[in-house]
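Scroll down for the structure; my scribbles are underneath it.
Complex shown without one protein chain; remaining protein chains in place.
Chain IDs A and B follow the sequence of writing; residue 1 opens each chain.
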Amino acid sequence: MTVALERPAIAAAKPARRRRLSLSAITPYLQSAPLALILGAFLLLPIIMIVVVSFWDYDFAAMYPDFLTTNYFDVLGSWVTWKTYLNTIKLAVIVWALTLFIGFWVAYFLAFHIRTTAMQMVLFLICTVPFLTSNIIRMISWIPVLGRNGLINSTLVQLGLVPKPIEWLLYSEFAVVLAMVHLYTLFMVTPIFNTLMRIDKSLVEAARDAGASRWQVLWNVIIPLAKPGMAIGTIFVVTLVMADFSTVQVMSGGQSASVALMMKNQMSLLQYPAAAANAVVLLVLVLLMVAGILRIVDIRKEL
Amino acid sequence: MTNTTQTKTGISRRALLKTGAAAVGLAAGSGAISGFPTIWAQSNITLRQFGTGVSNLNAIADKCKADLGITLEMTATDSDAAAQRAVTQPDSYDIADIEYWICKKVFPTGVLQPMDVSKLKYYDELVPLFKTGKLTPDSVIAQGTAPHTVGFVEAQGSKTFAKAPTNWFTMVPTIYNADTLGIRPDLVGRDITTWADIMDPAFKGKTAILNIPSIGIMDAAMIMEAMGNIKYADKGNMTKEEIDKTIDFLIKAKQGGQFRAFWKSFDESVNLMASGEVVIQSMWSPAVAAVRSKGIACRFQPLKEGYRSWGGGLGLAAHLKGAELDAAYEYINWYTSGWVGGYLNRQGYYSANMVSAKKFMSEDEWGYWIEGKPAKGEIKAPDGTVMEKAGALRDGGSFEERMGKVACWNSVMDEDRYMVKRWNEFIAA
Partner (left out) sequence: MSHEKRTLEFYVLAAFFTLFVLFLYGPLSAILILSFQGETGGLTFPLNGVSLHWFANLFERQAVGDFGGSFKRSLVLGVMVMIVTVAVSLLAGLAFRRKFRGATALFYLAVASLVVPSIIISLGIGVVFQQIGFRPAWYTSAFGAHLTWTLPFGVLIMFAVFNRFSPAYEEAARDLGASSWQTFAHVVLPMIAPSLIGVGLFGFTLSYDEFARTLMTSGTFNTLPLEIYGMTTNVTTPVLYALGTVTTVFSFLVILATLAAILYVGRRRARA
C-alpha cells in the first residue's frame, strides 16, 4: 500500500489550481468514480481493516482492539518466517524465469512466425482454453500423471528406463514448480504477445536492411520493445506465486511451506491478528517488488 | 403426516410470523406436542447449515424435508473453511456443523448459542461420552479436547465452558469416530500393532499423517508415546517443552524422508492409499471403506495404544430466535430421533443416539457395524453398492471396543499459538 499511497499524497499536496467547473471538466471524475468507489469499498477499506487488526491483541478465544506490535515481532522475529519467505521468493523466481522464457518464445513464435492473423488467433486461443478450466481441477490433474504409479512412471518402468518409479515427480518442489508453470504461463504469454503484435514490422525490416542479423534484431529491437509486456507478465506471475497456498499444499503433499500457507494455518486456528500481521508483511513485500518492476518499466506510458 | 407435508399453502415465512403461528411453533419446538412436526410443512421455513462434506449429506436434507417440511440448505466446505465461516460469517448460517476441537475456539467468540437441554427430546438417550466423557461408568476419560469438556456452558449467554453437565448444551453431537492407522496389508508385509510402526525405516517414504495442525499433532503425540520417547502429562494440552520435543521429532523424521505426504482432505487420504503412494498412514474409517470399495485391500488397524478420536456436532447460530429457533430445535430433535443415526452408522461413523438409531437398522447391519459381529448377508452402503460380503468382520470390533479404547481426542491446546508457530516450522523444515 505504501508505494501506491505515496504518490497521491504528493499529488494532493500540490496547490489546487482554480478551474471552472464546466461539465467537461468534471466528466473524467464522473467516469472514474465507479472504479474509485468499487476499489475503495472492496480493496482499500478491507486492507485498512487488516492493518488495524494486525495491531490487535488476541488470546485463546477472542481478539481485543489494541495497539500492539507483538504480532509483528512474532512474525519478523522467527526464523520460520524468514525461511518461508525465502522459500516463497525462491519459488517465485524459478517460476518467473521459466514462465518468462516459455512465454516469450511462445509469444514470439505467434507474433513473428505465424503469417495470418486468423491463424494467430486460433493458436492463441488454443493456449487459452486450459486456462479457462478450474485451477483446482487442473492442479489435481497432475496427480495421475506424476504419481508413483502414474502415467510417466509406469511408462518409464515399462520401457525399462528406470528400475523403479521416480519418487520426486510428485509431492516435491519439482511438482509445485511444474504445476505453477502450467497454471501461470498464460499470464506471461498474453501481455508479451500483445506488445509484440504492436511492434511495427517495418522497424524490424529496417534493422534487417541495415544488415542486422536475426539475433541482433531480436536482442536490440524486439526485446527492448517487448519489455512492457514482460513487466506486466512478471507482475502477474510474481504476485500469483507469492500469494499461492493451494498449489503448494496440494502438489508438495503438504511438505513445503509458503507464506500464504503459513497464514492459512494461523487462520485455521482463528488467530486472525497474527495472520493479519503476516498479511501486511506479505503485502508490503509484494508491493515493493511491483514498485521495483514499475521503476524499471513504466507500464503506464508504454501500454 | 405425508398428506400435510405435501400441501403447500404458500404462506411465506414472514407471513407466518405475522399471523402469530410462531406461538404454535414454540409449543412444538419445546417438545410439548411431539409427533406433530407438520406445522413446518406450511411455513416454508428454511435452515441454512454448513459443515464439512463428511456430514453435510443431501440425503439428510431430503429426509428432513419429507419428515418435517423444513428445507435444509446444506453447504459443504473443507474443515478449515468451516471454522472460518463459523466465526467470520455468523450471519451466513443458522446451524453450524463443526468439530468439537474447533468448538473450543468458536463458541467463546459468541457466534453460537447454547441449547436448552429440556428442549432436547432425546438428550437422555445420547451416548454418555458427550456428557461425562465416559462411555461406560468405569471407563477412563481420554486426553485432549474431549467433547464433554466443551459440551456445556453455565447459562444462556455464557461463553465459558462448564466443568460438569449443566442445562445448557453447546452442540448436539452428530458423528464421531475413532481413528487409527490405515494400512495396505498386501504391501506392509508384517503385522502392525502400534502407532510406532509408522516410523519403521522399512516404510520410509511411504507414510503419511494429517496436515491439520490440531489433528496432526495428536497423531505425532500417539507415535511419540508409542515409541517411548516421551510421556505426556496430557497430550491434548501439551506444555511448550512437550510441543518442542514433539515437533523436533517430526522435523527429524520429515528430513529423514519418512513421510510421503501430509494430507488435508478425505480424498487425498483415499488417493494416497489407493494409488500405492503410501502403505501406512493415519486414516479415517470411511476412507478405508472407500479404498476397499475400489477392490484394493486396506485395513483400519487397531493398535495397542488405542485410538485418536474426533467428533462433530450441530450448534445453533446466535442470531436464531422465534420460529426459526424452534424449527432448529425441531430439526435437532429429529436428527437424534433415529433415521439419521442409522444412516450415519451405515457409513462407518457413529451416531450420538444409538438407542434410536438401532430401530432404523436391520439386525444384520446393527450386528456388523455396532456389535462387531460377522455380517450374515451383504453389507450395503446407503446408495446400494455392496461394501462388505457376508462373513466380513469390522476392523476393531464393536462400538464399545473401539470407542472404549480412545486414548485422546483431537485438540486445541492452551498453547495453540505456540503450537501453530512450531507446526509452521515443521512444514517449512
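Throughout what follows, contacts are C-beta pairs under 8 Å (C-beta built on N, C-alpha and C of every residue); 3 or more make two chains touch, one makes a residue touch a chain.
What you see is a predicted model; the values in this text were computed from it and never measured.
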Only one of B:170, B:265, B:285 or B:337 touches the unshown chain, namely B:265
Just name the one of B:57, B:146 or B:221 that touches the chain not displayed here. B:57
For chain A, which positions touch the chain that isn't shown here? 1, 3-5, 7-8, 11, 16, 27-32, 34-36, 38-39, 41-47, 49-50, 53, 102, 105-106, 108-110, 112-113, 115, 121, 123, 125-138, 140-145, 147, 149-151, 154, 182, 185, 194, 198, 201, 204-205, 214, 232, 235-236, 239, 242-243, 245-246, 260, 263-264, 267, 272, 275-276, 279, 282-283, 286-287, 290, 294, 299-300, 303
Suppose we count only contacts with the excluded chain; which residues of chain B make the list? 48, 50, 52-54, 56-59, 73-79, 81, 84-85, 88-93, 265-268, 270-271, 274-275, 287, 290, 293-295, 382-383
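Here is the rule we use: only the chains that are shown with their structure count from here on.
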How far is the middle of chain A from the middle of chain B, if each middle is the mean of its Cα atoms, in Å? 38
Applying the document's contact rule, which stretches of chain A touch chain B when the two form their complex? 60-62, 74, 78-80, 83-84, 87, 143, 147-150, 167, 170-171, 249-250, 253-257, 261-262, 264-271, 274
In their shared complex, chain A is touched by residues of chain B numbered 80, 83-84, 87, 102, 105-106, 108-109, 159, 205, 208, 211-214, 254, 259-264, 268, 271, 275-277, 412, 414, 416-417, 420-421, 423-425, 427-428
